[in-house]
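The complex is shown incomplete by one protein chain, all other protein chains being positioned as in the whole.
Chains: A and B, in written order; residue numbering restarts at 1 for each.
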Amino acid sequence: MFDKVLVANRGEIAVRILRTLREMGVAGVAVHSDVDSRALHVLSADEAVLLGEADPASSYLNVERIVQAALDTGAQAIHPGYGFLSENADFAARVEEAGLTFIGPPADVIARLGDKLTARRLLADAGVAVVPGMEVAARDLADLARAADAVGYPVLIKASSGGGGKGMRVVSSPEELTDAATAASSEASGAFGDGTIYLERYLDRPRHVEVQVLADSHGNLVHLFERECSIQRRHQKIIEETPSPALTPELRAAMGEAALVVARAAGYVNAGTVEFLLSPDGEFFFLEVNTRIQVEHPITEVTLGLDLVRHQVEIAAGGVLGLRQEELVPRGHAIECRIYAEDPAAGFLPSPGKVILCRPASGPGVRFDSGIYSGVDIPVSYDPILGKLIVWAEDRPAAMARMIRALRANVVLGVHTATELMLDILASAPFAEGETHTRFVEDHFGAWAPSEEGDLAAAVGYVSADLLGLGSEPAALGDEGGGWPSPWQTLGRWTLGS
Amino acid sequence: MRYHLTSGHRALTVEATPPDEQLTTTVTVYSGGAEQGAQERHPEHLLERTIRLEAWTPEGIGVREGAKVSELLVARSAEGLWVWCDGRARLVRDSGTAPLSSGPHGAPGDVTPPMPAVVQEICVALGDHVEQGARLVVLSAMKMETTLVAPRPGRVVAVNVEAGDRVAPGDMLVEIQPQEAGEPLGGENG
Partner (left out) sequence: MPVLRSSVDPNSDEYKANFDHMAGLVERLREELTKAREDRSDRARARNAELGKLTVSERLDRVLDRNAPFLEIAPLAAWNMYDGRIHGAGSRAGIGVIQGREVLVSANDPMIKGGTIYPMGVKKTLRCQTIVMENRLPAVTLVDSGGAYLPMQSEIFPDIDDGGRVFYNQAIISKMNIPQITAVMGLCTAGGAYIPAMSDHVVHVKGTGAIFLGGPPLVKAATGEEVTAEELGGARLHCAESGVSDYFAEDDAMACDIIREIVANLPPQRKAEVARRAPVDPLYDPKEIWGVVPRSLSTPYDIREVMARLVDGSELLEFKRMYGPTLVCGWAHIHGYQVGILGNNGVLFSESALKATHFIQLCDRQGIPLVFLQNISGYIIGREYERAGITKDGHKMVAAVATATVPKLTVMCGQSFGAGNYGMCGRAYSPRFLWTWPNAQIGVMGAEEAAKVLITVKNDQLAREGQPPLPPEMEELIRGPVREAGEKEGNAYYSTANLWDDGIIDPAKTRDVLGLALSAALNAPLDQRDQGHATFRM
């Protein structure tokens, strides 16, 4: 086993990985950019190394600085988390070349699967159904336009090395193609350093169901059942659950088996996720393999009683996977709500700023994996995820009730979040009936707005706070020399007799 | 006491009776803000509650209404007071207190970012004529790209930023002089 592992990430996932490392008695090294020097992942580590300035290319995408940090601190392995360099084969190769262990699949597997086009060809050959679309990357716009005509509009433009909705655009008519392709390519090159894009047919209202797999380097391979991730906005998941309300035992078995076929065909090692699109009539298509830990991995952990990160580290250290497929039986139901700094009343625009108050929910069956604390700044440079609220209960209705209870108590103030929207989704009839698909939010909550009741309650809250002398704003005054505040601003409501 | 508030996007007027010794107050909420003038113009109240307030923690308020009890959490920011009430968070602004920032946050038609961001690309040059809707600046914030477009047709008279600059709401990134109107407005009407 390793003595020390470097976590090449930030935010909630870095915190989550460092927690497991500490439980394993493995020292954890955090890396960070200048704006993250007091971030929670830095505070959760045994050692911390400054990589550079805020922009990702100077920090969390800076391969040489990260490898050097590992060498300097004497770390033997690097855990990439998700996003950033996690699915970058060159990075994995560079880590191995430096004599360190990359906690994830081998570089060639990442390269094969990470390039979605290669993956599509590979899996089609292995007999797994794929969504109709381009088999090779678009060389130019004309190429893209021809392919779009061939598969028929609407089409979905995707970044070849993408994920998390970045570089993804739905195009419903030929006129929109040019702008969408330009934007997608530029976004992809900014986020992943690779502007290659392709397209495939856009399926209407499919479900997004994925299967977690775990493989060691000794040929042992299991799947850890599915996660239903259909509730999305901006092509990004916000609510996930397991088991999926849409799967019959037969379908579940078939998809699990398909995931194992995919993993075997790819020579997969470590934790990975095989994503499928499930059509309303029960047909499923292979979408892609995510060769890393997923954001939503905790719902699998709580239904199976596993620590996926611990397994990742053990597998990377050459350990033998002790899990047997037939012994794996999920228990109960789990739901995850992602808490982003975003404003659902303004098209889910990111809402950076300072988290002024954070008081996480707790109690039976509740887990909050986050990278925030009261007073932390949410920088503009990175993904706006603040944390994930995860609940487990004996069955789906109980889990829904528990999530509603937890969301109501999961206080985050200072930036906008979609907590109220998710509360309304959890309490809605379509959700209760399990009618989840990737257009769920547009279809049922497209015109959603924060409730008037909430506005009134907040107004009463404001007045209450004011009457108690709590939380009133600092007064403004004309500019004072040196920019220091006057006591007229700092003393708040103050009188001789108070 | 009377408050003119904006809670979320809603303008509200709130009357609160002075709290007695037990800190009991009756709070009445009316729709509409300060521009509505006197309270008589919106006699239909939206909500009336008689509540007893207790400061529980530096940011927590206990609210009792008879035997009913609930908790409010508040947090102060430069833009206003954040209030958390049972899973619903609102930024509440009070016209009875002066805003901390002096500058207006971008009049309609100004090319200013909707949030703090980094300039990715400038799509126009000084002197360009642009049509309404033309791409002006591509911004990146939290790894999402946003394109600012021309609010009206006109000529680019200033480009105040470069790619890589950090910008915030209120910053004028590009200034556009509207096209000369063909005819002067108004005029003599004998």
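Note that in this section a residue touches a chain if its C-beta (ideal position, glycine included) is under 8 Å from a C-beta of that chain, and two chains touch if they have at least 3 such contacts.
A quick note: this is a predicted structure, and the numbers were derived from the prediction, not measured.
Q: Any idea which of A:Glu200, A:Glu314 or A:Asp466 touches the chain not displayed?
A: Checking the options A:Glu200, A:Glu314 or A:Asp466, the one contacting the hidden chain is A:Asp466.
Q: Out of B:Arg2, B:Arg64, B:Arg152 or B:Arg166, point to the residue that touches the absent chain in the complete complex.
A: The missing chain is touched by B:Arg2.
Q: Contact with the hidden chain only, please: which chain A residues?
A: Those residues of chain A that touch the unshown chain are 466, 472-482, 484-497.
Q: For the chain that got dropped from the picture, name the residues of chain B it touches.
A: 1-2, 34, 37-40, 94, 96-98
The rule we apply is simple: only the chains that are shown with their structure count from here on.
Q: Which residues of chain B touch chain A in their complex?
A: The contact residues of chain B facing chain A are 1, 3, 5, 7-10, 12, 14, 16, 19, 23, 25, 27, 29, 46-47, 49, 51, 53, 55, 58-59, 61, 63, 72-78, 80-92, 94, 97-102, 114-118, 120-121, 138, 140-147, 166.
Q: Please give the residue numbers of chain A that touch chain B in the complex, ascending.
A: The touching residues are 55, 166, 183, 186-187, 190-191, 234, 341, 345-346, 349-354, 356-357, 359, 380-384, 407-414, 416-417, 419-420, 423, 450-468, 470-476.
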